[in-house]
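The full complex has more chains than appear here; those shown keep their coordinates.
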């Protein structure tokens, strides 16, 4: 018997074309061996919670008799016409979408600069983006409250300079979006930067030499080759954005209720775990459905010519 | 090759980056100001400055324990998740295997899950198994959520990895371990580094999973959260500022050391 | 095996060094305390199986008697040993103290300590104390106040408050009309709120001038601001209201021993420890929020409070405020009301 | 040719006789019906060949004929889709590259981009845990061997020129020092002079070490000068394998003949008397061949065996035409001669070039012994 470690390491060098037909000394394909630790972790650490949540989702509302009852009542309650929880879904998904798109636009020039323009400063600039992340996002968001609030840094500062006070931006839906852009920027920026680093300079040179303008190079060469980074950045941003709650609570004054907050209320003040589980499950289904749909349209393997 | 429009673009990108960095630090600076004002409630310009909250924070044994817990969890999560995710990323982006498509999708599921629900469900699971929640179970909970993220991050780089390099190394007689050490890891290093950074930050800053799975062990985000919601004092922003500063000091010092070492080792 | 460790799940204050450190050193014990910011989350932890972990749980009054005890999450205290402490407390807490007892009145479920009125908080520079007291919850029915108030994210109290604003006694069973009125009121009140947030944000907003008042607030939430030099901010209890004439709601914390199969012997020790006058005073002024404690009924304890401290917790009006308040209790149709309230919140966006 | 005789052919595809006498030597590599398919395309389409210990076998063939794919299978980079590869008698179809005493110099070089020139070359030595100082000494030796300046030791390999990189790849393989070395166009990016130098180094190394070399090249000269045997691939198959002499003078097919340089080819038909006539008419004199031939065939005459026939000189076959063009090929001159519908190529040494210019009427001729008759 080979030790697990050895088996694991053997993954590294196995040809990726590893022929399935061939009777290899180890019948497990390299990919599966590489995936094994993650699969094991997820089976042990995620499957059970998943099953639990699913079981709660089908348990009697407001009860704790999981695995002893089965009912669709929670889902029925969610889809009931009088229930407005769908607006929370819509808000969350819209915010997630807007955050994803805006952050892609905000982060791209920076990622580009980090890869192509900042030269030896790139390392320093990129850690500048890291430092603030050591502070919990709540505290950072609260920093914005201190900035925007009446008599805060902006308003107080302007008044101190003898000007009229600052604008009223806190506790609005716009403030929530702003907060989300702020909090999720790194989740877009870092994968994107890594993705852009994957573009061989030669290819950009070649494309330019063939007469391609900046836009053409971007669309035909840089974008597809940086796609793994961009897509993964967008995926993370979208998923996290769909589960966002703190931005609404701290900056937005709950001017919008996100689905995450509905789930939280179900688990806390309502003590309705089954309903909370059903909402959570629905969120997972919707988000994964959307994300996987988009991913399947933008198949990385195909874009990168791996298949 | 520099053209005028390129120079303009470069200037534009620089200005934009500077603006975003500025925005990134603005709330941190506001927090720093709040931590240095005597009053519990903030007003600008600050009426009376005081280092009282800083002193209290530094002196607090409780906070020392929190920092220790958070650091310990984050470090372990970083190491373990990078290890898992490194291989996960190979399976995700490099090898052609039957279950790949499924794997690529399944690995996303934990990320799609709302973290508080995941945390609570994990707590139920740990208790069903008779495991007392503690910082160790928090590590596992973090891993469930963070490993997939890190896998994705590392996969970005694996997508552009040239497998013939490993073939060549193997052909030159290198063992798997040797190839890993000499070829794969160094080349994938930027991705691994990014992944490690993600792992650390996601664990360090995680509240919802820690809330449910750390048992009696508290972490900085748990403490900050409870302080923020009830019992706010400027120790909250003071601790935030301290975190930023210590991270900055550590990273810059580390970066400097690495740069110097590298410069000494290689000149061309 | 656990005689040197103690784990406490509590509201903020009990987890402070001021309270815990003396106990730690005198018992040479490892004491871990986790402060969570709402009752249900703490109870969720026990429900999820953490009864094996915790020794003490400190929540607002109805939960012990009406939820945790029936669910078997806590266990009774030895009555003989603990009831005498109630006799040294403020008059309202004389044994058998209702919220400390099981439904059937047989078991002592926990000890009382912090308490306070919890209705709303105003900036008396903007709205005078007397106006606020006289108008009471009707303040929130005045359209001109829209955009000037905040709401604390404290949904159980918000359910009470919306009923009260609608002129309905929250603790009675409600008919369809009541619920309609509730719903309409909730929509109006939430729509008109400038912000919904936690108490730190609300106090900051009040201090900054973003808002003039916020609901669900009391000495508990406003005391840190008062102590910080804003005596113009005040917890207000309406003079009258629909709960048998009362318009305010108050809370009392009950600390219970968790139904831990391996309960630390230090749990009961700790409960006794916090009864001591000095400790009780420390608990009242532990970092975070400042609150009256039932032990103030003991002169030895009371004399430890300075004038400023009494000022911060509005001692001058505490008795009348409490007298005008009904105690936190379970609303019969809470689930339905919460649903309507949540739906109303959604209409904010 | 002195070296050519060391290793007579062994495989079925061979043209040389007398092979059986030497067959007792155990082949180091034996390929039986080896195939590699990508989708439904067979890049290598059934190859049988034995390679003997110490042989220098060169594989040539058109672009895309499967040379690289074949070498990758031999080196263990790719498993054959079917067939068997044995090494010293043991089946190695599934033996990974690091378990084979072989090394491949990649066509794509596969240099380690994060390492210096020195570190690249030292890699196999580091694998073997050689001490650093010793490693460096050896690396510098190999750098000298491939004519890389000493200060390149610390140079980032990605900053090297095309030819420099190719030499690093070569040096790295030498450093590994396996029993069998595979080279995939290892000198293609080098200038003529350096190529000659390294050909010699390679040849010396081969001779002195007794190792087995399998070598892909597009340079006819390289194939001719260095190899014991040359195998010609076409569309995934080995169409002929034999000594360079064999391949050059006795090509098995028109494909092989044409592959080794520009030739004059004449489609011919068999006459009732067993002789041959040009397809477009007119008799042609050729030497008899032993191989069975169909009714049509091709006569191959290399440009350098064609000559201008003037004055008293004679030739077995003669054709009249006009000079159409002349090129200098360096040491030789090439003339294109128009005759009838066709253009014939005549190549003469520069020294022997006779001042002919375009438009001159000439007679070109060749002898029967220089004409090669091949099947189609």
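Order of writing sets the labels: A, B, C and D. Residues in every chain begin at 1.
FYI, contacts are C-beta pairs under 8 Å (C-beta built on N, C-alpha and C of every residue); 3 or more make two chains touch, one makes a residue touch a chain.
Quantities reported herein were computed from a predicted structural model and do not represent experimental measurements.
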{"item": "Protein chain multiplicities, whole structure file", "value": "A x1, B x1, C x1, D x2"}
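One rule holds in what follows: only the chains that are shown with their structure count from here on.
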{"item": "Result of counting contacting C-beta pairs for A-B and B-D, higher pair", "value": "A-B"}
{"item": "Intercentroid distance (Cα basis), subunit B paired with subunit A, Å", "value": "14"}
{"item": "Distance from the mean Cα position of subunit C to that of subunit B, given in whole angstrom", "value": "37"}
{"item": "Junction residues of subunit C, two or more chains touched", "value": "41, 44, 198, 204, 208"}
{"item": "Junction residues of subunit D - those touching two or more other chains", "value": "77, 96-98"}
{"item": "Residues of subunit D touching subunit B in the complex", "value": "75-77, 96-98, 102-104, 106, 108, 110, 112-114, 116, 123-124, 126-128, 154-156, 159, 172-173, 176, 178"}
{"item": "Residues of subunit C touching subunit B in the complex", "value": "7, 11-13, 15, 17, 21, 32, 34-37, 41, 44-45, 48-50, 52-54, 198-200, 203-204, 207-208, 224-225, 228-230, 287-289"}
{"item": "Touch list for subunit C against partner subunit A, complex", "value": "38, 40-41, 43-44, 47, 150, 153, 155-156, 193-198, 201, 204-205, 208-210, 335, 338-339, 342-343, 345-349"}
